[in-house]
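Here's the structure, in structure tokens; my notes come after.
Heads up, one of the protein chains got dropped from this complex, but the rest are sitting where they should.
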Amino acid sequence: MSGTGEWPLFEVFVRGKRGLSHTHVGSLHAPDATMALRNARDLYTRRQEGVSIWVVPSGVITASSPEERDSFFDPAGDKVYRHPTFYEVPEDVEYL
Amino acid sequence: MDGSQVGPLNAAETEDYAQVVEEHFGGLIDADQRIEPRDAMPAAYRDTLVRQMAQHAHSEIIGMQPEGNWITRAPSLRRKAILMAKVQDEAGHGLYLYSAAETLGVDRSELLAKLHAGKQKYSSIFNYPTLTWADVGAIGWLVDGAAIMNQVPLCRCSYGPYARAMVRICKEESFHQRQGFEILWTLARGTEAQREMAQDAVDRWWWPSLMMFGPPDTGENVNGAATQSHTKQSMAWGIKRFANDDLRQKFVDMTVPQAEKLGLTLPDPDLRWSEERGHWDFGEIDWEEFWRVLGGDGPCNAQRLAHRRQAHEEGAWVREAAAAYAAKHAARGQGAA
Partner (left out) sequence: MTEAGSGAATAAGASRHAGRVDPLVVLGLADDALVYAQRLGEWLTRAPEIEEDMALGNIGLDLLGQARGLLTRVGELDGTGRDEDALAFWRDEREFRNVQLVERPRGDFAHEMARLLWFSAHRLERLRQEQQSPDEVVAGVAGKAVKEVAYHRDHATQWVLRLGDGTEESRARMQQALVDVAPYLPELTEDDPVGAPVAREYVEAVLAEAGLGAPPEPRWHARGGRTGIHSEAMGFLLAEMQHLHRTHPGASW
């Protein structure tokens, strides 16, 4: 990297507004994290799309692979009790 | 695969890759699901996407030049601000698209190197010069209009990162076309000289804009046949959603009434409404000019590429310095820890 002057890739996550979590919006190149944060501001929030930014070097992200998908995500598929719509409640009960 | 072991670096190295592609990829495409970066996919699908996203990104970056030309000469401060924001948006769109391409394992620097070496193309429309201020209007109205027509279907492209980049781009692009129309609207209602300037720009940009949809899908010549099979494959993969000629017709149908509103003439004597087809008929496109400009014989091909190369080369020492600084400080950080 340093020999040729190529800048590493960073993934960018933006919190759209207070109360929301950071969402992946894309990537960019920067020499280091400090500049990546600034570049991300200019690139991904120039229409006031965010209140907070994370940048993460793309190389340090560990991702699940599609082949592992069945063992990773399918077990959750039968745990319907995790979803609020699983529970029947009388219609006139508020704030549930 | 055993999660604790390191798998093949490239999924294509596995023996049953073809079968995985067949079942996994084919199944997703059939179900109109999005393909994501780590999915198994046919090599040709990947190559087509990388090439298309790269060309698209290059077009945004090279496309900054014809309009960037007019930033320092914009005729009002309001126009200057709008134009700066627009050219800056194009840089941003280029970056979104390079970012999408990089999810397939290519590096932006590789793609730029190919652009600089003339090995990857960009939209041929940017090989035409912007001779007057009205050209900025014509580019916004016609060129961006045609680009949007091409791009909106890409928001539903089968490759997730490309589709997401396009959603972002299309959202931002809508202001580009409107500002172009507004420029021409103002000129057409201005002084005689301004009106002439507007008409002259439309005369020069109309036909190249129609060429932006690519050669006909009819396959009536060698190039056409290649286009036809390419279009077919891209449509089967969900990369392309409409044929070139369909999009071109849609663009003409949309633009003719707008030109009438502007009070400007589209330079085509054969333009007339067809009751039978329910579309506007238009004249023969000079495909010889298209292939000629694409092949390098356009007024600005050499200039655009030289400008881009120069910026890249003049920036080399800056990029190297920043990388060296980062390396030094990372090393110091580790030393301290």
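Observations on the structure shown:
We just call them A and B in the order they show up, numbering each chain from 1.
The rule we apply is simple: a contact is a pair of C-beta atoms (placed from the backbone, for glycine too) under 8 Å apart; a residue touches a chain by one contact, two chains touch by 3 or more.
Computed from a predicted model, the values in this text were never measured in an experiment.
Of the chains on view, those touched by the hidden chain across the whole complex are A, B. Interface note: of B:C170, B:I285 or B:A324, the residue touching the hidden chain in the full complex is B:A324.
From the options B:L95, B:A163 or B:L247, the residue with contact to the chain not on display is B:L95. Only one of B:G118, B:G190 or B:G295 touches the absent chain when the whole complex is considered: B:G190.
The chain not displayed touches chain A at residues 7, 28-31, 34-35, 38-39, 42-43, 46. Counting the whole complex, the residues of chain B in touch with the unshown chain are 61, 64-65, 68, 71-81, 84-85, 87-88, 91-92, 94-95, 98, 133, 183, 186, 190-191, 193-194, 307-308, 310-311, 314-322, 324-325, 328.
One rule holds in what follows: only the chains that are shown with their structure count from here on.
Chain B makes touch with chain A in their complex at residues 1, 3, 7, 11, 20, 24, 36, 38-40, 88, 92, 95-96, 99-100, 102-103, 107-109, 164-165, 168, 172, 316, 319-327, 329-330.
If you check the complex, the residues on chain A that touch chain B are 1-2, 4-7, 9, 25-29, 31-32, 35, 43, 46-47, 63, 65-68.
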